[in-house]
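A single protein chain has been removed from this complex, and every other one stays in its place.
Naming follows writing order (A, B and C), and every chain is counted from residue 1.
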Amino acid sequence: MIPELNIALAILFLPLVSFLLLIFFGKRFLNRSGHIATTFLGIDLILAFFLFFSKLATEAVWDITVTWIDFHTMVNNIPLKLDIGIMVDNLTTVMLVVVTLISFLVHVFSLAYMKDDVRYSRYYANLGIFTFSMLGIVVTNNYLLMYVFWELVGLSSYLLIGHWYEKKSASDAAKKAFIVNRVGDLGFFIGIMIVWMQYSTLTFHGIFTAIGSGVLPYDSNAWLTAAGLLIFCGAIGKSAQFPLHVWLPDAMEGPTPVSALIHAATMVAAGVYLVARTFPMLTADALMVIAYFGAVTSFIAATIAIVQNDIKKILAYSTVSQLGYMVMGLGVGAFSAGVMHLVTHAAFKAGLFLASGSVIYAMHRALHHLNDHHTDAQDVRSMGGLKSKMPVTFWTMTMFTLAISGVPLTSGFLSKDEILAGTLAYSHFTGHSLIPIVGFLVAGLTAFYMFRMLILTFMGEHKDAHRFEHIHESPKAIIIPLMVLATFSFFAFFSLNPISASQGWFFEKISYPAVVVPEKLAATPTEEFVEEIHHQHTMAMALSVGVSGLGILIAFITYFWKKISADAFERMLKPLHTFLYRKWFFDELYDATVVAGTVGLARLLAWFDNTIIDGIVNGAAWLTKIVSVISGKFDTLVVDGMVNFTAFFTGMMGQTVQKVQTGKVQTYMIFAIIGFMVLLALYI
Amino acid sequence: MELNILNIGVLTWLTFLPIIGMVVVLLLPKEQKTAIRWTSLVFTLLQVVLACMVFAKFDRSLAGVNSAETMQFKELFSWINVISTGWFGSIKIDYFLGIDGISMPMVFLTALISCIAVISSWSIEKSIKGYFALLLLLDTGMMGVFVSLDFFLFYVFWEVMLLPMYFLIGVWGGPRREYAAIKFFLYTLLGSVLLLLAMLALYFSVSVIDPATGEKIHTFNMLAMMNPANYDAGSILSGVSTTWRYLAYIAIFIGFAIKVPIFPFHTWLPDAHVEAPTAISVILAGVLLKMGTYGLMRIGFPIFPDAAMHYLYPLAFLGFVNIIYGALCAMAQKDFKKLIAYSSVSHMGIVILGMAAMNTQGMVGGMLQMFNHGTITAMLFLIVGVIYDRAHTRGLDDFGGLMNKMPKYSGVMMIAFFAAIGLPGLSGFISEAFSFLGAFQTFRWLTIASAFGIVLTAGYMLWTLQRVFLGTLPEKWNDLTDINGRELAMLIPLAIITIVLGIFPNLMLDVMNVSANTLVDLVKGSAGVVTGN
Amino acid sequence: MLETIVNNLSNIMPEVIVTVTLCVVLIVHLIDRKNMQIMTLLSIAGLFAAFYVLTESIGTNNSTFSGMLSVDPFAIFFKIVIVFATIVVVMMSRFSDEINAEYRTIGEYYFLLLSMCLGMMFMVGSSNLLMMYLTLEMSSLSSYVASGFTRKAKDSSEASLKYLLYGAFSSGVMLYGISIIYGLTGTLDLVGINHVLMQGSSSHLALITASIFILVGFGYKISAVPFHYWTPDVYEGAPTTITAFLSVASKAAGFAMMMRAFKVMFIDSSVLDLPAGAWTLISGVQIQNALMILSVLTMTLGNLVALWQDNVKRMLAYSSIAQAGYMLLGLVVLSNDGFSAVMIYFVVYLFMNLGAFYVVMLLANKTGSEHIDNYRGIGKRAPLLSVALAVFLISLTGLPPTAGFIGKWMIFLSLINAKMIGIAVVGVLNSVVSLYYYIRIIRNMFLRDDQTETTEPIRFPLAQQILLMSLLIPTLYFGLFFNQLIEFAQLSVQMFGMK
Partner (left out) sequence: MTITLTHFLLISAILFSLGMYAVLTRRNAIMVLMGVELILNSANINFLAFSRFGDMNIEGQMAAIFVIILAAAEAAIALAIVLNIYKRFHTVNVDEISFLKD
């Protein structure tokens, strides 16, 4: 056993320990539970960094596999058993750091933000279980455990979204999140079934080697592609890709730090991570589909984000959009760029959420002070001018916004234009020119709506002077995490070259994995592709800077200098606006079709079950009626259908027979004689 | 493997301890309520202890299934032995007990559930003497079914269960108890008479050399029936894939399908569950339903491999119907208990699907699912019972916000619900996953279709959870109390099992594996072997 | 001449004993008509003596009175059943209020009972058509009177009239059939007839007609559909004790006679060692289908009509018709196998049916009615009694672990053995239907509460409980340990003059 793996295990299980502590003794610790959990995460973070550096120092991949379940039998001459294990490679360590870091910061942030919450220790317990399962996804080396932790993060996200479950909206959102994710996971599971059926193993290594040796599910390329895409379904669910993106915006019902941790930085990125892990077995077709899913998602989300007014909603949609970006990046084959965007985005998007949290916090306190319960503390239209009151929040926020808009010198810029370069390269090889177009379009839109939000929130003057009095900068526990994240949003942490990531350590360490799919199915060979990216790089950079600059400019014109009236536009394009504002009517659509359909079918079947099935058995209501009409004593007798049917049938028989039983002895004799005749007739 | 107590085999003890308990209970004056309760508890607890001993001593490496040698804790005595008259071969019926990997988990489950049922019956007041006497009798019947290897004995135990069940539902049940009780009784009887005929047909088709006298005699020994060599040429069920064999298999299948219950024979289940008192629902869902699938594994598959293989797809299809149909019906229910009832229809469907896969993972998954469903559904029914005792209603829409009012309760509930949903880390996941993994290899599209069941399950379970536990507490429930020690005592063990098996499924799987493999090989291998010559 | 008669008498010792007993009872009755005690004791003593002698004579296999009467295991088996039934009924009568109300004529009652018993004992042995007819009439005549015994009750006398007319009519028809047989074969001795038939050459039509004429007579005695119509009325009208006796003993006698007649007359005695003791009928007398139809009709009709009865006595009447149907299944098989099954069924039936009637009678003593609604809440008021009744009813349904199951089981065993799957299915389905009305009684006893809220327990003297137990215990015991039962029946199958 490699010692580092012990550390990995420690990292994995520390949060679980904190969870168990808090769930069982939370009542004892009262408000100390926050600090306890935070301490655990602190240790976790340190270990994670340690592991990170020690791993980057070496090339080896630390991997250990144990047999979990042995079926004591052979399937086509290989013993049938279920292996599980953990593995630490560069990707893992990076993810470990990201998860622990964000999680730690959120813990700290929550100390203040959730201070007087009713279920304080429960909240921290849930953060613990979440961190545990998230880390689990990262360290495991097989699809089974992956799926296990996959579901567990689903659970913890369910718990955290529904943290304020007294609110119907909250519990609805939680339920929605879980079920929608289940739909995705279903695909994931089917994918796993295919793989298991073919290879009788679920470890990445085992599967990839098997594919490498040319064994395909059902010996068909189509099924290999299908397997890849089905596994990708898991990502569609978790990373809120179209068409399953609908749960993420609702998930904002959870506490803001939760949104930062789960629904911006880590869990939603798990989907991207899954794609990255599965990358070697994805065929060209699969990758193309994935790329399109990403593109469509990012576009839809971006358009919606433009018109939202709830600050968290805006961020939520931008998250969806950015996730689409990453998926698109991986889809086109820009592996490192995609993963890198995952990391950078984790930092600045978490930052954005925490900052918005800080704003909301301030607003709440103000509103609470004036006990004003009508104004929505999250509506950007009721904010403005907060710059002077909460400078730290403002400046950090600005930093994040620049990063996400892809302005040079920020981390976002690096990853983003690598992806764009990738898309250009992709279209060059495959001719799918729609992808880059969407890419750049979304870049512009992002810049626009992010700055819209920034301006509406912090600049101009506040809508309500009286309230303005009572707004103050948030406490240290809140702003320190903001600063930390702001620092991480600088380019320097990822590549010393401010304009190109490709020479940075990240690209060096997180390099393209060896593709194992057969030659004729594989996407463009890596070398040529990388080469092409280099060609496109400058072009991509120029374009992206241009579009985002344009976006920012329009934002300022519209909302800062007010040269163009947004309302006028809104009025002019009313239908379009409603369409976007109502999120392309996805929820309505699903409610009308899937949900209504299922529930309706359920009702129908239940009715069917009670009336028809039970009826056939139960002799149905009308039959019972007839029977009971026939004779009063029936009701007590009518018990159950089959018998009841017999009963009814018998009713007839019984009646006739009873008619025969007249009590007149001669009638009896006559029947005897008839019987006699009949018997005789049998022989003549 | 042998284990004797006072020179009496442990299986006999397991089976007849409750009867002794029943006698004691009957001897007690009916005023001594506590005494009666405690006696029944003590005896069932003893049963659990014995079951644990058996489980511990059970040799994981022996297969059993069709070989008497590898059956464990065997007990074989001649019960009925009619001296042969010239024109009629001597009738021999053995008292033949023994367990293997298929029955071991069921034996354990039965003991456990019975004990828990006794605990949960503590609050019964109405003619409690009769109640516990019948409960113990029922216990014996159930245990007997799982340990007997002689078809006649099996059938006797099978029928012995009916009457106690009828009374337990009919006397201590809800408003429509009479209806539910008679429905249950008639349904099951209808099934079992078909079983009877099939049994007789088998009896006359199979004959073995009687070690004592050396003459060839007919036998009810299941293991002998599994061996194609024992079939007399020209007898009804000799040959392979003959119409008679198919008919016999179908008869047996219906007999068991009614117990499972498999669509469309399931309609007795919701009524029975809704009307039955909590403890009885627990037993019904926890043990009785398993008898159907157990019967198929113990009798249907190994004795009729050809028919089993021939009807494999229909079987799987019925499994699929159960899963989806049950889930959808559950979704539409307004009554908490009825919802759980339909959910077990759905979950048993997974067992059927797994069995139909006819490969190791599927079979093991099915067996494990039998056990897990036993524990999980038992928890669910207990949970319903707890709230029903307090609120005297089961309407899903009457509740809300219990999470705050009854935290301990909700904690246990969470485990049960998510186990039912099939959340990894809890036992439900493992068995469901294996059943599907196995089934997928045999029925690709059918399994994919069935897999939608897991989404539906999540749907109705979470919806229920939301309606009952989340949201705000209605005024009228302000005086609800959290669960007391007794109720915890019956829920916690199950919860622990659920979690432990979720993480270390091997504890159970090791017991089943070998037998499961043997069963699969047996069915697949001897499917084509001509019997009777 | 005389000593031959005396010698023959030694063969029919049990009958002689019974005869003596009934004469004594009659005399005692003439001396002191009030004294029930002594008469009960006398008849019981006599019957026990007869019973003892019977058990002693198990295994004897010969025929007396120049082949008129055969004393073979088959006959002895049924005699044992009949005598035992009589003993039980005598004890029942001791506890029956409606009988005790007639204390003035109680002697006549016992006299009738014993003479019925005597007639039946002769029936089962008689191996000559004329003898059959005479013994049949002998038992019938006393039954007519007995069923009308409680003269005060209108029902009772109506019952006796109907019984009389119907009985006389069908026995007349039977006699006519006998006369034709005589004409065809020139003899009335069963074995003789068999020999003649074996040579063939007799007109089949006439033969069939005649045998169906005879079937009418048997059908009436065992109350098989469509000759059963008298049964419900008579059973309902007659005193419960007599009903019980008719439903068991006279049915047994009827069956015994029928079995013997068919087996000895119509079986091809040249081929007798087929597997499972199956037989082949003499060509031309294919009565098998007729029997099959009769049995299916009988059990189905009996069950279906029983579903509607609210008078428990009448319900049991129909149920006993249905039971006769199951037993007929055993005949249909036409093999030793099936016959032994029928005999086993009778032993079982003896206990469960008498038990059921006994409980009904005891309850009627207290509640004064046999209507099913009067059974509500009895479960609480008389636990032992109602549990016993429940057991008897379950046994009648044929569920393990009661003796009734074994009875049915053996029947179906023989059916399957003869590969008659079809009617076996009909049979089991019927037993499912039957559960349905038996359970009604159980339901009323345990699941329903008395409307009149009377909850004070009903007590029964020890003597009555002992009798109950002596019926209940065998019903359960034979359910689990039926070894000797089967062996005894299988050994008793053989009849005189048959290999």
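Just so it is clear, a contact is a pair of C-beta atoms (placed from the backbone, for glycine too) under 8 Å apart; a residue touches a chain by one contact, two chains touch by 3 or more.
Owing to the predicted nature of the structure, the values given are computational and were not obtained by experimental measurement.
In the whole complex the chain that is left out makes contact with A, C. The omitted chain makes contact with just one of the residues C:14, C:46, C:107 or C:232: C:232. Residue-wise, the contact with the chain that is not shown comes from C:148, picked out of C:46, C:107 or C:148. Only one residue in the set A:37, A:51 or A:665 touches the chain that does not appear here, and it is A:665. Although one chain is not drawn, the whole complex shows that of C:26, C:49 or C:161 it is C:161 that touches it. Contact residues of chain C toward the unshown chain are 130, 133-134, 137, 141, 144-145, 148, 151, 154-155, 157-162, 164-165, 168-169, 172-173, 175-176, 178-180, 182-183, 186-188, 232-234, 236-237, 305, 308-309, 314. One chain of the complex is left out; on chain A, the residues touching it are 657-658, 661-666, 669-670, 673.
Criterion: only the chains that are shown with their structure count from here on.
Distance from the chain B centre to the chain C centre is 43 Å, each centre being the mean of its Cα atoms.
The distance from the centre of chain A to the centre of chain B, with each centre set as the mean of the Cα atoms, comes to 38 Å.
Contact of a single residue of chain A with at least two other chains is seen at positions 639, 643. Annotation for chain B: residues touching 2 or more other chains are 178, 182, 186, 190.
Those residues of chain B lying in contact with chain C across their complex are 80-83, 85-88, 91, 127, 155-156, 159-160, 162-163, 166-167, 170-171, 177-178, 181-182, 185-186, 189-190, 193-194, 196-197, 200-201, 203-204, 236. Chain contact summary for the complex, chain A toward chain C: residues 631, 633, 637, 639, 643, 646-647, 650, 653-654, 657-658, 660-661, 663, 665-669, 671-672, 674-676, 679-680, 682-684. Those residues of chain A that touch chain B in the shared complex are 68-73, 75, 80, 147-149, 151-152, 155, 158, 162, 165-166, 168, 171-172, 175, 178-179, 182-183, 186, 189-190, 192-194, 196-197, 598-599, 601-603, 605-607, 609, 613-614, 616-618, 639-640, 642-643.
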